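Removed: one protein chain of the complex. Kept in place: all other protein chains.
Right after this comes subunit A.
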Amino acid sequence: MSKFHVSTTVNGDSVEYLCDPRETLLDCLRDKLNLTGAKEGCGTGDCGACSVSVDGRLVCSCLMLGVEADGKQIETVEGIADGDVLHPLQQKFIEHAALQCGICTPGILVAAKSLLEKNPNPTEEETRYWLAGNLCRCTGYDKIIRAVMETAEELREAS
């Protein structure tokens, strides 16, 4: 089985890896680049725990092959904080205790950041629809939505 050489950018860093064409981007991020923030929940694009941004577009990294990442700009949950300084979304998630077991949290942070970049002033309904592809088995949705809405408000006031 011949492997493919992939050159891509993850959280601003140029990276390279060799992958089998059957390996997903999620496999490559976790097993080759040791970026284990993105989680495999379902592996079939239903749960959103593996959400990453590819060229500014929110996708499930389990529904994309590692070989397709060549030349792309990938952003994962590891790139959200600025060093030790948490992103406002991360800070709000802590304040609201918007996580229980934490498996869905990286995907929800990436998805929520993507929402606020496109729409700094979402309604609660828009936020709930945007995050409909991110499942939380602990069912802590209400705190998650409140944390996102409050972050959006604070970011608007700050800008």
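We adopt the following convention: a contact is a pair of C-beta atoms (placed from the backbone, for glycine too) under 8 Å apart; a residue touches a chain by one contact, two chains touch by 3 or more; residues count from 1.
By definition in this document, contacts and distances are computed from a predicted model.
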Among "Oxidoreductase", "Carbon monoxide dehydrogenase medium chain", "Phosphoribosylformylglycinamidine synthase subunit PurQ" or "ATP-binding cassette, subfamily C, CydD", UniProt's protein name for the complex chain that is not shown is "Carbon monoxide dehydrogenase medium chain"
Across A:L65, A:I80 or A:L109, the one contacting the chain not displayed is A:L65
Per the whole complex, from A:H5, A:R22 or A:R156 the residue touching the absent chain is A:R22
The missing chain sits against subunit A at residues 4, 21-22, 24, 43-46, 48, 51, 54, 57-60, 62-65, 67-68, 111, 114-115, 129-134
